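Left out: one protein chain. Kept in place: all the others.
== chain A ==
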Amino acid sequence: MKFLVCISNVPDTTTKITFTPDNKEFNKAGVQFVINPWDEYALTRAIELKEAQGSGTVTVLNVGEADTEPNIRKALAIGADDAIRVNAAPKDAYFVAQQIAAIAKEGAYDVILMGKESIDYNGFQVHGMVGELLGIPTVAPAMKLDMSGSTATLEREIEGGKEIVEVAAPFVASCQQPMCEPRIPNMRGIMTARTKPLKVVEPVGEGARTEVAEYALPPKKQGVKLIPAESAGDLIKLLRNEAKVI
């Protein structure tokens, strides 16, 4: 089986988000970038399935400029075999999906795994677009993924429950907990990652369909109104009469 794992390079979850003075761009200054947390589930599960099958390859793919390479190397250190970087700023989800679909097709990958969504742009859409571009099923978001031969059994989360779905490869799945315990790189992994192949290719396809005009931060809270613990019941009255939410 050939696994393709798509990883996005995102600000660390503890990042305090700020924008450039014109509010047109995310302010990257001093920000630590990490592999999108959901994508770590996709990566680890692909490696586990490859190990269980005793053969196959795991390729990581990122659409990004050269500054994403430390996180691509990290994915190689965790256990991917090789990597591809499409050398372009990810303009929007459709642009990214076209790159992923082109590479998946050219490399005849069997299983294309992603994270549920990116924690920066929160699109939750690349997987459906890639599935549609390739004319193959997408299972999103998947909480469990098992393979037997070329057939996969997945648990797809729906609001209020889950569906057990069976699909034949090739397919796309977007991954989330509790699929696996994401691995962290060990010393040996870090050493071997340096020499694993990382291919850089140029983008293809059409441009973006959407454009961010401006960013904004949420309005600040007024400040907290404290109620003494002894008269906790007063809170309920305030919620009814003042906040009018109960």
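Observations
FYI, a contact is a pair of C-beta atoms (placed from the backbone, for glycine too) under 8 Å apart; a residue touches a chain by one contact, two chains touch by 3 or more; residues count from 1.
Throughout what follows, contacts and distances are computed from a predicted model.
Taking the options "Flavinylation-associated cytochrome domain-containing protein", "Electron transfer flavoprotein subunit alpha/FixB family protein", "ABC transporter related protein" or "4Fe-4S dicluster domain-containing protein" in turn, only "Electron transfer flavoprotein subunit alpha/FixB family protein" matches the UniProt protein name of the chain that is not displayed.
Interface residues of chain A facing the missing partner chain: 11, 13-14, 16-17, 19, 26, 37-38, 93-94, 97, 119-129, 131-133, 137-141, 143, 156-167, 177-178, 209-218, 221-222, 224-229, 232-240, 243, 245-246.
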